[in-house]
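The complex appears here minus one protein chain, its other protein chains still in place.
When the chains are written out, they are named A and B in that same order, and each has its own residue count from 1.
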Amino acid sequence: MADTLRLPYCAAGIAAAIGASLLVSDPYVASVVNLVSIAALIAVSLRFVMLIGELNFATAAFVGIGAYTTGSVLTIWDWPFGIAMISGGIAAAAVSVVFGYVTLRTKGPYFLLIGFAFTEAVRIIYSKSMGLGGNSGMVGIFPPIAFDPWMPTFVMSIAALLIFVLYVIEKSDFGKIFTAIRDNEDVARTVGLNILFVKVACFAIASFAAGVAGSLHAVVNNVISPGDFSFLLAAFALAYVKVGGEDNIVGPIVGAILLVVLGSYALGLGGHEHIFYGAAIVLAVLLMPEGVTGLLHKGRDFVMARGKRNAD
Amino acid sequence: MQTESQNSTEPLLKTSGLTRRFGGLIAVNDVDFEIRPREILGLIGPNGAGKSTTFNLISGFYKPSSGSLKILGSDCTGRSSMVISRMGLVRTFQHGSLMPSMTVHENILLGTLHGIRGHAARRKRAEETAEMLGLTSYLAESAGTLPHGIQRLVSIGIAFAARPRLLCLDEPLTGLNQTEVTDTLSMLERIRDDFGCSVLLVEHNMKAVMQVCDRIVVLHHGEVLATGTPTEIRSDQNVINAYLGHRHGN
């Protein structure tokens, strides 16, 4: 119920943010907006697979597959920009269907560690593929020149659109099966649901989003290298989810905004990126296991309870 | 012991020679029984008699070592639990047969997802099911926080929302008080009479089994000891010797 009430506010907020991004002219702000949008999309993708109860460290690999696909399509084949963007998502989703079909029979630590190994294996493949630029990566992945001033708006709109689609899927009847699988896979199976199919579908949808995030990363940075897509990328995404809170889709977005903005500020002051993100995760899991959104909820309940008491 | 009755109606489920070994242990040995349309069949036996294994075998959670399983005349031996549930056999579990983080409504809705197209139709089915089980006032509550008795009903609700031909319940009465037992039993009778659904009841509560079941299969040491109506079972000398003669734990 609360969700249906919140939806218009969310839509309005997103529209306002996209509108505001049109006014961004400062290149530093523009780069932060791009970073935040991509980070939020990756974090939402990671959380999407957490709905079926699995931690998907292969996310980093799928972001990389999206980035390298878009990079190849633009620089090697010179195809149109739109096709390059969507092909990143499609390639990631296609690989994820095969990978998911094979690995989603395992669960928990096994699935997590396989995803981690996959990310590292894929990264090694890039660094050994001369066609993909080897260790130094690919350069010159540019969006059309006309796009340049609108880049933050474009990136944010794509991210917002995909996040919205993931939200709609999560709230649909189909999305309810995800939570059911996390809660009690056996019961879901006994009412005739094809659990492996649902898991692979969830995984592929999330990977499509991760792939597009990779495409955005490629055209925003113009340069990609294997080092961009190590398991640390998934670890950062996990930080966004944990700091923001995983209970609803707003959490990872809040986490991404908070950490990327604070992070880029701290880095500007000469801080160390790893220490910053590491400390954020450690403090979040120790002090606020429900994340910032969880704290806000509790705070709201507390204030409301006090208000009630005062009224009595 | 078991005579093939001249049933005009085909049995819903029929096992022949169903056997399952775990290493050297034979948990279920050469078990033959059938479940007919519109009946409540009790599956009883002391602890370790093979009830749970049999239950897992017919619902596809274990593969039989030998023997066969037929549902509505077609061979389902070794098929997955998903295929078997799509044939109309839906089961519950002894422990925590629901989704604790979801609402009662969402829980029951799950049972409708495979069989029904369209959200509105699913909602309607879920609400009907909830009403039948007396769960309407709990629909919006989170299932994991409800009292034990209500949770038991919710798990039956998930299974029954799929409108199975055969509803298999694994000890649904455990931990219920007397009123709740009476209510659940009358609900099972309604499921049979109003919906024409058969029920397989694995249960320790002997009084309840004798009261509600049309027929009873008694397992002992993994084998079928006796099959018959409650009256026949009560007077069966084998059963009295092996089982009813001495009191059992729970």
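Simple rule for what comes next: a contact is a pair of C-beta atoms (placed from the backbone, for glycine too) under 8 Å apart; a residue touches a chain by one contact, two chains touch by 3 or more.
To be clear about the criterion, contacts and distances are computed from a predicted model.
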Request  = Determine which name in "Peptidase M14", "Peptide/nickel transport system permease protein", "Amino acid/amide ABC transporter membrane protein 1, HAAT family" or "Beta-ketoacyl-ACP synthase III" the UniProt entry assigns to the undisplayed chain of the complex.
outcome  = "Amino acid/amide ABC transporter membrane protein 1, HAAT family"
Request  = Tell me the shown chains the invisible chain touches, ordered by label.
outcome  = A
Ask   = Which of these, A:196, A:232, A:262 or A:295, touches the one chain of the complex that we don't see?
value = A:232
Query = Which residue, A:26, A:148 or A:273, contacts the hidden chain when the whole complex is considered?
reply = A:273
Query = Residues on chain A that touch the omitted chain in the whole complex?
reply = 55, 102-103, 105-110, 112-114, 116-118, 120-121, 124-125, 128, 232, 235, 238-239, 242, 272-282, 284-286, 289
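Just so we're on the same page, only the chains that are shown with their structure count from here on.
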Request  = Go ahead and note the Å separation of the Cα centroids belonging to chain A and chain B.
outcome  = 43
Message = Per the contact definition, I'd like the list of chain B residues that touch chain A in the complex.
response = 59, 61, 81-82, 85-86, 90-93, 96-102, 106, 109-111, 113-115, 119, 122, 140, 155, 158-159, 161-162
Key: List of chain A residues in touch with chain B within their complex   = 1, 172-174, 176-177, 179-180, 182-184, 186-195
